[in-house]
Every structure is written in C-alpha cells, then in structure tokens.
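One protein chain omitted, others in place.
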Amino acid sequence: MKNIGIVSYGAHIPRLRIKSSDIAKAWGKDPETITSGLGIIEKSVPSPDQDVATISVEAARAALARINIDPQDIGAVYVGSESHPYAVKPTGTIVGEAIGATPILKVADYEFACKAGTAAIQTCMALVKSGMVKYGLAIGADTSQAAPGDALEYAASAGGAAFIIGKEKVIANLNETCSFTTDTPDFWRREGRKYPAHGGRFTGAPAYFRHIMSNAKYLMDLVDTKPEDYDYAIFHQPNGKFPLRVAKMLGFTTDQVNQGLLCPIIGNTYSGASMLGFASVLDIAKPGNRIFLTSYGSGAGSDAFDITVTNYINELPREKAPLVSQLIEKKQYIDYATYAKYRDLLYED
Amino acid sequence: MADGAVPRFWREIPQRYNLISNQCGSCKKIYFPPRESCPYCRRKSMGKMKELKLKGTGKILTYSIIHTAPEHFEGQTPYPIAIIKLDEGPKITAQIVDCDLDDIKIGMRVKSTFRKIQEDGYMGAIHYGYKFKPVEVKK
Partner (left out) sequence: MMRDVAIIGVGVTKFGELWDKSFRNLIAEAGSKAILDSGISGKEIDALYVGSMSAGRFVGQEHVGALVADWSGFAHMHIPAIRVESACASGGLAVRQGYFSVASGMNDVVVVGGVEKMTDVVGDEATDTLATGLDQEWEAFFGATFPGIYAMIATRHMYDYGTTREQLAKVAVKNHANGALNPYAQFKRAIPLDKVLKSPITAYPLGMLDCSPVSDGAATIILCAANKAKNYTDKPVKIIGTGQASDTLALHGRRDICTFDSTVYAAKKAYKQAKLQPKDIDVAEVHDCFTIAEILAIEDLGFVKKGEGGKAVDDKITTLDGEIPVNTSGGLKAKGHPVGATGVAQIAEIVMQLRGEADQRQVKDAKIGLTHNVGAVGASCIVHILEAI
C-alpha cells in the first residue's frame, strides 16, 4: 500500500512497578528461578485511578502532541483491549470525547486478546485507503488481569500505544499487512469472570509459535523479503523468552529484536505489547529503516506488518511527547500488599 | 453523592475531560466552570460568553493530604488534593498524582492529566476527569 501509514504515534506506561522477585516471594517461589525462567524482571502496574480509558487517552494525546492536525479530521477511533473498563460501553467514545474528535466519528471497541490493537491498525488502514476517513486512530492498551498466584501474575501488566493512520506526511509506511487466524483455545476469559484461564504449555507451540511463524512466513512471501532485509523486528511478548525464541526460529537476530522487546522491564501489556514495541522502535528509527511487526492474540491469531520508515520521521517532533524509554525510566516500586490492594485481589471474584 | 446521577456528571464531560471554560466578551475574564454571565459585568456579558479550552498548566496555591476518605474514595488514601491556579486565571480543586506526598510544595508547577475520578460502585458509571501531576523542570 503506497503512502498509507503512521502519521503520528504516542505511548503511555503507568509509573508503578513491581519486581518479579517480590511476587515470587509472596507466593513462596524462588525469585531467581522465576525471574530468569520467564525473562521478566519487573512489570508495570496501574494505580487505582488508571484504566484502559485513561491509558488510551494519554497515548492518544501524546500522538496528537507530535502533530498539528485538527482532531475533528480523525474519522475513526478503535481501541483494542482485553480489559476495557466496561463490558458494554466503549472505551473509544471516552477517547473520542477526550481528544475532541466527536461527534462525526466511527467508533467501536475491539477484543482479540493481545492483538486487538493491531487489528485496529488494519481497520484504520482500510478506512484511510478507501477514503472513508482522513485519519484513523488505532489504540492498543491493557491493564491485564491475572489470578493471584498464577504464572501469569509475573507478566500481566499495563500500558498502551496509539497510532494515527493517514495518507499525508506518513512517517512509517504500512507497505503490507496480513493475518493468520484459527480457532485455538490457548487462553481465554469467560464473560463476567475476573481472571483468565489458559492451557498451560498448550499456549506455546500450537498457539503462539504456530501463528507467529505461519503469519511471518506468509508476510515475507507476500512482500518477497528475508529476515536480513529488516532493521527491526517486533514480536508479541508474553514473556522475555518467547519473542527471542521465535525470532531465532524465523532467522532474525537478537540485535533486530532488542529495541522492540520491552517485556523484561514492563511485563506483558497485552494489547499494548507489540504496539509499545513498535512505538519504542519509532522513537529511534531513521528514514529507510525497514520494520517487521508481528502481533499475536490468543484464541488465536496473528497480524503482521511490513513497514518502511520515511523521511518524514525526521520532521516529526518526537520530543513533544514522552519516548517509551522515558516512560520506562519514570517508575516507582510498590510491594505485593500494595499491588494486591490496587489490583483488587483482596475481593471475591 | 447520588448514585446513578448520570446526567449531572455527563453534562460536565467537556469540563472534566477538556477543561472547557468560558470567557466574558466584555472584560475578558475567564471562568471555570463556565458561567451563564460574568459576575462583574453582569448584564453586559449576557450572550457574550465565549467557550475557551484551557491548557491545563498552573501552580499549586495550597494543598492537603486526605487520610479519611469520603464515599467513593475508600482505599485510595492517603491522597493529596490541592487548589491550583491555572495559567489563564481560574482556580480549581483537584487531586495531585505521580508525586511523593513529601514533595508537594506551594508554588509547584503542575499539568493536568486524564484519570478515573470515581465510580458509582462496581455496577455504576465511571467518571473520568482531571488530576494534576508535577511538571518536570527542564534543567
């Protein structure tokens, strides 16, 4: 797709952090084993007054801070998350109102586990390409839930990123996108339940690896590229190990993956994960950089993107909003008791 | 706070989300929340009040740390509230976030941020709005 792509972007990561070792100690597990086993040192935690709506608004406002467009020209807002504040009443309308894009606006909320945000990007691409909107805003954000004591507790974190998609002054061209989807029940959360359930080791090979591998190969076939053609590769990151492993299996190097790999220090931000990884890459990207982005969402599916950074990236005042690295550095540690209170773990499901 | 009082708080979304104030067409004084008319110009200002979006930057005039929470804020204490003088003139009352309680000072520069303010219980509507965080002093 010529000249359809990212026009601006923004990110938000809540300040609070909890160390994997502190969670491990609370549950009587060996901190060393857990930390090195999962490849996660610490994760972000939302404060009681933060949720997917507030994170989405911060990320969207950050994207708008870097660009001079009339918010009324944003014709669509799609927010992907698996922890929307309401089961019924979209996060997108709250964001739309908070950025001044209402009322002529297409809005819906998306859910597809961790890939709801990239699905939103695809939708916006189509709306922009067809001329149905001038700009589309795609957001992936989560304040993911994890049952106390469950393995997911070390990773489930909070954060999000927003991407404004358009045709003019595109800073990163979304050359091509494709998706690989099957009905695979590796991880799910039932309606009305507080915590998800998962299939343990089943979440590996038949789920994460199968979909990412298949989709990545499919995309590289479509655009006729090889891993070495890319400067950066971003994969969905449920822990610090899977993305490195799948990168290796596909033929990408650790160097290509590092900039977009945030899980070790902020955990798995679910719908925000690959999106934040992408934002982190855009923070330092240079004209001509080629980026390979592959998300994964349980249930299951993967969205992949072949991206080329344009000259316009140098015109974008990236310093007008916090860089991902700055958001990561701005942190305050809490202990497990405070974490339990903030994440509502002390109440019955 | 009346639970289920949705319309009352819905009406104030432009103020809580976007700090929409208004300005007297006569004396140019800015009011937040917006007023029907200017208390000083009175009838001269009727029909002449113009909507104006505030930047959200200002400084702390005074503050307190709440330890005994009111309804809907249980579990959040201790939290700071402050009176902030916005750069455009109006003064508002709001919570301070992302700041150690000991670091809050009168005169501190702050900027608005979008947060959850309260909800009508776990089944009710969620009300979002402004809180203020310290502005980094550029060295």
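Note that the chains take the letters A and B in the order they are written out, and that residue 1 is the start of every chain.
In the analysis below, a residue touches a chain if its C-beta (ideal position, glycine included) is under 8 Å from a C-beta of that chain, and two chains touch if they have at least 3 such contacts.
Keep in mind that this is a model prediction, so the values were computed, not measured.
**Student:** Relative to the complete complex, which of the depicted chains are touched by the chain excluded from display?
**Tutor:** If we consider the entire complex, the absent chain touches B.
**Student:** Please identify which residue in B:I13, B:I30, B:L52 or B:I65 touches the non-displayed chain.
**Tutor:** B:I65
**Student:** Please pick, from B:L19, B:M49 or B:I117, the residue that touches the omitted chain in the full complex.
**Tutor:** From the options B:L19, B:M49 or B:I117, the contact with the absent chain belongs to B:I117.
**Student:** Pick out which of B:C27, B:M46, B:I106 or B:V135 touches the chain that's been left out of the picture.
**Tutor:** Answering carefully, the residue with contact to the hidden chain is B:I106.
**Student:** Of the residues listed, B:I13, B:I30, B:L52 or B:I83, which one is in contact with the missing chain?
**Tutor:** B:I83
**Student:** Which residue numbers on subunit B touch the omitted chain?
**Tutor:** Residues touching the hidden chain, for subunit B, are 1, 8-9, 12, 33, 61-71, 73, 76, 78-79, 81-83, 91-95, 106, 117-118, 127, 129, 131.
Please note the rule applied: only the chains that are shown with their structure count from here on.
**Student:** Can you tell me which positions in subunit A touch subunit B when the two form their complex?
**Tutor:** 15, 47-51, 53-54, 57-58, 61, 85-86, 94, 97-98, 100, 341
**Student:** Going by the contact rule set out above, which residues of subunit B touch subunit A in the complex?
**Tutor:** Interface residues on the subunit B side: 13, 17-18, 75-76, 95, 97-98, 113-117, 126, 128, 131.
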